[in-house]
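Missing here is one protein chain; the remaining ones are kept as they sit in the complex.
Lettered A and B in written order, each chain numbered from 1.
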Amino acid sequence: MTATVTAAPLMAAASTDMAGGEAVMFCTVAPIMVLAALGLLFARKAVHAALGMALVMVLLGIVYLAQDAPFLGAVQVFVYTGAVMMLFLFVLMLIGVESGDSLVETIRGQRVLGIGFSLGLAVLLVGVLWQVPFGAPAGTEAANENGNVTALAEQIFGTYVWAFEVTGALLITAVLGAMVLTHRERSERRPAQAELARLRIRTGPVKAPLPAPGVFARHNAVDTPALLPDGTPCDESVSRVLVARGQTQEAEVYVRGTARICSELSSPLDGPPGPGDRGGTGEDGEDGGAATGKEGEPQ
Amino acid sequence: MTALPTTLAAAGPGAVSAAASGAVQERAWLLVALPLAGAAVLLLGGRRLNRWGHWLAVAMSWSAFVWGVMLFASLHGQAPDDRSRTLHLFTWVPAGNFQLDAGLLLDPLSVAFVLMVTFVASLIHVYSVAYMEHDPDRRRFFAYMNLFVASMLLLVLADSYALLYVGWEGVGLASYLLIGFWNHNPDYAAAAKKAFVANRVGDLGLTVAIMIMFATFGGVTYTQVLSGVDGASEGTLTAIGLLLLLGACGKSAQFPLQSWLGDAMAGPTPVSALIHAATMVTAGVYLVVRSGPIYEAAGTAQLLVVIVGAVTLVFGAVVGCAKDDIKKALAASTMSQIGYMMLAAGLGPVGYVFAIFHLLAHGFFKAGMFLGAGSVMHGMDGCVDMRGFGRLGGVMKVTWLTFAAGWLAILGVPPFSGFFSKDKIIETAFATGDGARPWLVGSVALVGAGITAFYMSRLFFMTFHGGQRWARDSHPHESGLLMTVPMVVLALGSVGLGGALAFDDTFLNWLEPATGVAHEEDPVIAAAAVQGLTLALVAAGVALAWARYWRAEVPVTAPAGNPLTVAARKDLYQDQVNEVLLMQSGQYLTRSLVFVDNRGVDGVVRGTAAAIGGLAGRLRRWQTGFVRSYATSMTAGVIAVVLGVVAVRI
Partner (left out) sequence: MLSAVLFSIGAATVLLRRNAIIVFMGVELMLNSANLAFVTFGRMAGDIDGQVIALFVMLVAAAEVVVGLAVITAVFRTRRSASVDDANLLKY
C-alpha cells in the first residue's frame, strides 16, 4: 500500500525531527487519511465519498494541531469540515443522491491516462521530495511566543493586510456570484393560493383536497400504501424515495383482510351490488354512512 | 582608307563649334517650334478648325522650309571651316555630375537634312490636302504630320544624343499615329503596333548606347562624345557602335528589324511617302553618319554596318520582285535603297558623303514615286494590286511622266540623280578594304543594282504599260493640281538634283567639315568598268522586266511561282522567323513564369494555408468538450513542468 510505502521514509524523517508522540500520532493518522482519500476516489455513492472527504478534513485538522498551528487546525475543522463539507452534502441532496457513477468509462483512454498520470505525478513529487535534505525543523515556538493567534494576527494585519482585504472582497464576490448563478427568474407571477385552488378544481383529477397521510390507512406503517375507497392501493400515499429504494410493502394482506370482513358484513343484506364487487360495498356503505353522517349533521 | 579626324580637329566632326550668330541662326529653334505649334493648335483646336486647319499645317511646313533656306544661306556665307554652329537653348538636366543642355547644332550635315525634310514634307503636305479630301479626320492627319516634321527636325538639329533621342521617339510616335491613322481597322492598328514595337527594340540599343556614352565620356553631346573617342577603349567603342547600329536598324528597317516596313504601308500614302521613304527611315543613316568617328575607331562595328547594309539591300530587292501590292513593292525598294546607304555609311568618311547624297536623291525620287502610287490608287478607287492596273500611262499622263522620272532615277540611268549617287556607292564599295572585301561588297552592290532595275521596271510596266487589266467599273483619271504639282516638283528633283550636287564636287565639299575629309581610293576595278558593268546589269534587268511584264500577258491572278517567289511574297518568311525566335520564346517565357507564379508562388501561399488548415483540423480534435480530457492534459503539463524544473535544478 502506498500508505506504508510513504510512511516508511517519513518515519525515518520523523524519528530525527519529531518528538516521539508526534511521530506516533502521525503514523496513525497518515494511513487513515490516505485510506479515506482513496475512499473518496473509489466510492460508488456520492455520499460515501463526501464522508471520506470529511474524515480527511478532520484528520488534517489534527495534523495541523500537531504542527504547532492550533488556530489553523481549529479553523480547518470549523470551516472545512463544518461549513464546506456540509455545503457539499446539501448540494448533493439537491442534485440527487441517487446519481452515482457507472463504472463504464465513456472517454477512450481516459482511465488509463488518468491512472497513469496521477501515479506518475505521485512518483515524481515523492521522488523530488525524497531528495530534499530536511534538517531539523526550526519549529514555530519562537514565532508563537505571544500565542499563535497573536502571531497570525500580526502577520495578517501587518505584512499581508492588503491580501487580507482583497480576500475579503473576493468572499463577497463569491457570495454574489453564487446568488446570481442560482437565481431563478420567475417568468410568470407565482400563483397565490386562491389561484392554485381554482387551478386544481378546473384541471386536476382530484377535486377534493388530498387526504392527509393516514386517512386511508388501515395500518400505521409508512411503507405500505393506503387503500382507496374502492380497495385499490393508492400509490401516492407512499414516499417516492421509499418507492425508489424499493422499500415498500404490498397492501395485499390488508386488501384481503378487508375484503373478508366486508363480505361477512354484507352477506345477510340483499342490497343491490355497489360498484366494486370485491367487497367494496361494505367500504362504500361505511364510508357512505360516515359521509352521510357527516353531511347530515349540519342539516 | 580611314580618315584622320585628329588632324582636322578644328573642323572635323566632334570639334567644338562656335556659337550661333546672326538673327537667322539664333532663331533656328523656329524650325522645330513652328510645326510643333501647328500640331498643337490643330490637335487642341477641335472640329471648328476642320475647314482651314490643313492650310495652317501646310503654312507651318513651308515656313520651316523658308527658314531652312535662310539658315542654309547664312551658313553658306561663312567660311567652310566655320560652318559648324551651336545654338544653346536651355539648361536641360543640371544633375550634379551630369550636366546636359538642350541645344541645336547647325552644321552642313544637319542643314542638308533640314532642307530635304522641309521641302519634301511641304510638298507632301500640299499633296495631302487633296488626297485626304474626303477623310473626316483630315485635321488630325495634318496635326500628326506637323508633329512628325517637328520631331524629325529636332532629330537632325540636336546637338546631343539625348536630344536626338527625343526627336527619335517623336518620329516613332508620329509614325505610329500615322500608320494606324485608320485605326478602326484592326489590321492597320496592328501594323502600327508592329512598327512601334520593332522601333522600340532598336531604341533599346540607342538607349543603352547613350548610357555607355555617359559612363565612358561623362556626357552625351556630340562634342563630348566624338572628341573623346581617342581616349576610349576599342571594346567600348565597338559596343557603342553596335548598339547605335541596332537603333538605326530599328528606325531604318534594316535587317534584322525590317519586318515592320511592309506592314507600315497600311497608313495613308502621303505618310508612306514622307515617313517611310524620305525621312524617318533615313534617320538611322543620319545617326550612323553623325557617329562617324566612333565607327572609324571600331572596325568591327563598321564592318557590321556594311554587312547589315548589304544583307538588307539584297533582302529588299528579292522581296520587291514578288510583291503585287504597289506600295509594298515600293516599301521593299526603300528597304533596299537604305541598305545601300547603310553600306556606304560603313565605308568610312568617303562613304558618308555618298550615303547622304543618295539619301537626298532617294528622298526625292522615292517620295515622288510614292505620290505617284497614291495618285494611281486615287484614280483606281483605292486598289493597290498591280495585277489590276496596266496601261495607265495613257490615262494618267502626268502621273506617268513623274513616275517615269523617279523610275529612271532609281535605276541609276545617267543623267538622272540616282546615277550620281548609286554608282559612286558601288565604286566606293569596290575601293574599300583589302583582300576579298572590296570584291565581295562591290559585287553585292552591283548585283543589287541589277535586281533593283528588274523589280522597279516590273512595277512600272505592270502599272503603266502592257495590257489593260482594270476592274469592270473603274474609271482611272488624272488627279487634280494639288496632287500633280508636288509630283512634278519632285520629279524635277529626281532628274536634276544629282547632277547639280555632283557638279564640281559641290556636295562633297559642302559636307566635308561635318564628316571629315574623304580620301578617295581607287577601286580594284577601274571606275569606268564599274560604271559600265552597272549599266549593263541595269539594262539586263529592264529587258527582262519588259519581256515578262510589257510584252507578255500579265496574269490577273498571281501564278504559283517557284519556291523563291513564294518565299519572297511572304517577305522571305520574316514574320515567321520573328514569331519563332521572339514571339514564341517570349510567350513560352511568359507562360512558364505564369506557371511558376501560379504553382510556385501561389502554391506556396496556398500550401501554407492548406497546411495550416490541415494542422488546425487535426488539432481541433483536442477539443473534445470533456472536462476530464482537459484535466488530463493539464496534469500532463504539470508533470512536464515539474520534470523540467527538476531536471534544471539537478
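Just so it is clear, contacts are C-beta pairs under 8 Å (C-beta built on N, C-alpha and C of every residue); 3 or more make two chains touch, one makes a residue touch a chain.
This structure is a prediction, so every number in the text was calculated from the model and none was measured.
Residue in contact with the omitted chain (choice from A:Met25, A:Leu121 or A:Leu228): A:Leu121. The residue touching the chain not shown here, chosen from A:Val24, A:Ala174, A:Leu196 or A:Ala221, is A:Ala174. Note on the undisplayed chain: of the listed residues A:Ala23, A:Ala49 or A:Ala251, the one touching it is A:Ala49.
Considering the complete assembly, chain B touches the hidden chain via residues 620-621, 623-628, 631-632, 635.
As for the chain not pictured, it touches chain A at residues 2, 6, 9-10, 30, 33-34, 37-38, 40-41, 43, 46, 49-50, 53, 56-57, 60, 63-64, 67-69, 71-72, 75-76, 79-80, 83-84, 87-88, 91-92, 94-96, 99-102, 106-107, 110-111, 113-115, 117-119, 121-122, 125-126, 129-130, 134-135, 137-140, 142-144, 148, 151-152, 155-156, 159-160, 163-164, 167, 170-171, 173-175, 177-179, 181-182, 184.
Following the convention adopted for this analysis, only the chains that are shown with their structure count from here on.
Those residues of chain B whose C-beta lies close enough to touch chain A in the complex are 624, 626, 628-629, 632, 635-636, 638-639, 642-643, 646.
Per the touch definition, chain A reaches chain B in the complex via residues 107, 110, 113-114, 117-118, 120-121, 124-125, 128.
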